[in-house]
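Got a structure here, written out as C-alpha cells. Questions coming.
Removed from the display is one protein chain of the complex; every other protein chain stays in position.
Right, chain A next:
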Amino acid sequence: MINTTIPYAIELRDISKRFGAVQANKDICLQVPKGSIHGIIGENGAGKSTLMSIIYGFYEADTGHIEVDGEIVNIRTSQDAIKAGIGMVHQHFMLVENFTVLENVMLGAEGGALLRKGVSKARTELKRLASQYSLDIDVDAIVEELPVGLQQRVEILKALYRGARILILDEPTGVLTPQEADHLFRILHSLKEKGVTVLLITHKLREILASTDNVSVMRQGEMVAHRETSKTNKEELAELMVGKKVRLTVNKEEAEPGKVVLSAKHLSQFDSQGVKRLKDVSLELRAGEILGIAGVSGNGQSELLNVLSGITVMSEGEIHFAGDVISATVPKTAAQVRDMGMAHVPEDRHKMGLVTGFEAYESAVLGYHNSPVYNGKFLMNRKVMLDECSTRMAAWDVRPPNPYLKTANFSGGNQQKIVIAREVEQNPDVLLIGQPTRGVDIGAIENIHEQIVSLRDAGKAILLVSVELDEIMALSDRILVMFDGAVVGELDAKDANERVLGLMMANSYSDDPRGEPA
C-alpha cells in the first residue's frame, strides 16, 4: 500500500472469475489512485477484458469485491457501475450506428419519459464537456458517418455525460491511426488533469510507457506485478507479461529455397463498399521456404489469403500456380485451387475452418469430403473417416483423442490441430496458413511450429500470416510487411528485429539509423 489516508478511486480485492474450466481471473487485487492514468497490460487472453467486464457489471465476479472511493460497491449490472461513476469505452464500440451522436449519448440517460427536455439538456451538457475536455463533435452527425476516432470520442462523451469519474478504455488504439491515437492520449491527459481516473487496458508497451502513471501486469488470469511507470522499462514489462515463457525459438536449419511454385502479380481487391483492401500486391513463393506476412491486423492480410486461396476473386492481377494462370477473368474456386495442390488453414477457424456442431471426424474431412478416399459408391465411408481421424489425433496429440466428440467441445489449440492436420496431411505443394496459433496454448504452439518447419523441410512452400511478431520472426525465412493493403517492406528473416518490423508495420520506417519518428 502506498498511502492509506486518501482512498483509492477504485480498489479491487481478490476478484476471481471462472468460465467453465477456464480460470479467467484469479485473486486479482488492484489499487488505482484518484486522478491517475493506470495501465493494465498483458498478452491476449491474459484476462484483462474479463476483469474490466466485471468492474463494469457485465459479468459478476465469483468472489471478491470492488471499492470505489473507499466504499464497497455492489456492481451486478452496468446500471450499478454507471451509478458508481464508472464509464467504459469498449474495444468494439457500443454505439447505435444509425443514431445521431446526441441520441447515442442520451440512450439510457434520457432524463424523463419524453425526449424533448432531455435533448436540450444534453445539448448544453455536451457543449460544456466539449469545451472542458476539448472533445469537439457535431452532435447531430450520424455515428456511422463519423471516422473511427470520432466514434470513440462519442463513447468517451457517453461515459462523461453519465458522470463517470473513472473511465475504463479497453484496447482503445487497436482501431485508430497513429494520429488518432496521439489525439486520444492528449484527451486522456486532459481528463486526468480534471480529476478523472483512467484505466487503460492494452497489450502495447509503447502506449503504457508513454502515457500512464502506474502499470499493472496480468498474466494467465493473475495480476503478477504493479509498477510505477517511471521506474520500469520496456524490457521488464515484456518479461513480466510473457513470464517464464522461453522466447519463441524454433529449431530449424537454414532454408534451401527451390524453384518458385507460386507467384502473384499486382493483386488488388475491392470490397463490397468499393474500398480497395488489397493494393497491387506481388510476391513469389518458393519451394522449401516459409514466407511470413507481418502486419497489424486488418491491413489486407485476410484479403490476400482469401484471394490466393480462391475464396474471393481478385479485382485485378493474376496468380501463376501449378502451370495455370488465375485472374479476374479466369478465376478458380477455392475447391479448384485446393485440387491444384494448395492447402489453406484459415485465420478464423470457427468461421471458416470448422463446423463447430460437427463431430471431430466430420470436421477432419471438410473440404476434402468429395475425395474418393472417403466415399463409397453411394455413401460416405464412415469407417475410413473414423480410422483416419483416430490416427491423426494420435500423431498430432489432439486431446481428447475422441473422433466422436463435437468439434466445439475441443479447446482452441486442439481445434486448430484438427484443422492443420487436415490440411497438412493432404501433402500440398503450397500451404497458406493464417494465425496458426491464435488462442492456442503454449504447449500446442511448439508442436504446431515444429510441424510447419518440417513441412518446409519436406520442400513445401509455406505462406504464413500472423499478427504475432514473435511467431513471424521465429518461423519465417523471408518476411513481407503489409500496411493498408500494400506490401511496404521486405526483408530477410536474419535482418529482422522487432523495432524494424514494428516501424514497418506502422509504415514509418526509414533507413535513418535512429529510425523512430517523433
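FYI, a residue touches a chain if its C-beta (ideal position, glycine included) is under 8 Å from a C-beta of that chain, and two chains touch if they have at least 3 such contacts; residues count from 1.
Assume contacts and distances are computed from a predicted model.
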Complex member absent from the view - protein name from UniProt, among "Methyltetrahydrofolate--corrinoid methyltransferase", "Branched-chain amino acid transport system / permease component", "LVIVD repeat-containing protein" or "ATP phosphoribosyltransferase regulatory subunit": "Branched-chain amino acid transport system / permease component"
Among A:F58, A:F270, A:F358 or A:Y374, residue touching the chain not depicted: A:F58
Of A:S78, A:S190 or A:Q426, the one touching the omitted chain in the full complex: A:S78
Contacting the left-out chain in the complete assembly, out of A:A109, A:A130 or A:A328: A:A109
Among A:C29, A:V96, A:V260 or A:V373, the residue in touch with the chain that has been omitted: A:V96
Absent chain, residues of chain A that touch it: 56, 58, 77-82, 88, 90, 94-99, 103-104, 106-110, 112-116, 118, 158, 350
